[in-house]
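Pasting a structure below so you can have a look.
Removed from the display is one protein chain of the complex; every other protein chain stays in position.
Up next, chain A:
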Amino acid sequence: MKYRSVFDIIGPIMIGPSSSHTGGAARIGKVARSLFGRKPKWAHISFYGSFAKTYKGHGTDVAIVGGLLNFDTFDERIKTSLQIAKEEGIDITFQEEEAIPNHPNTARIRLGDEKGELELVGISIGGGKIEITELNGFELKLSGHHPALLVVHNDRYGAIASVANVLAKYAINIGHMEVSRKEKGKQALMTIEVDQNIDSSIIDELKTLPHIIEVTKIMD
């Protein structure tokens, strides 16, 4: 079931005018910011489907940039986010794509700074609820509503078990888990949704495991 909480239906509290095109867009932006882990220097945002056709009317552009600035859906600063981004020296560009997406409300965000880049695809499925469907070329399914771990690892036996063992040691329950790879035997991505926030010392421990390349956490 896609919707589990009553507050997915009655909520979120948000700046109008559209839960999918404004509220959801802000959430996609905020997940991108959270995954990148710091303020980006630049962001290139592509809109598909209904997003591409109506983003100006719905304020999808200001909302997604508001999210990149780490604003919540109800933050009044969303309205002036493009100005704020400019003042903070973030170079933002938008593109309307003609390609037909799998979901009508799709955005692709590429962002980065001198230290690194990140690319993700988010969809806004209605009522402000979102899913992240692609991260750095890996397919995944992430609601952004639970704390989650994203682990890039070598596609080898034992890698998944070693991560699960560390989580078990700290009594952290896995609510949902997926593994995705682009090619057999190369890099793969574990997406692990958990019930509680994870201490950064646990992240550090996970990073020391064999075959683990990168570990990122997303807070609730």
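In the analysis below, a contact is a pair of C-beta atoms (placed from the backbone, for glycine too) under 8 Å apart; a residue touches a chain by one contact, two chains touch by 3 or more; residues count from 1.
Following the convention adopted for this analysis, contacts and distances are computed from a predicted model.
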| item | value |
| --- | --- |
| Name per UniProt, for the chain absent here [options: "(2Fe-2S)-binding protein", "L-serine dehydratase", "Heme exporter protein C" or "Oxidoreductase"] | "L-serine dehydratase" |
| Of A:R4, A:R156, A:K169 or A:K207, the one touching the omitted chain in the full complex | A:R4 |
| Missing-chain contacts mapped onto chain A | 1-23, 49-50, 53-59, 74, 76, 79, 103-105, 124-128, 195 |
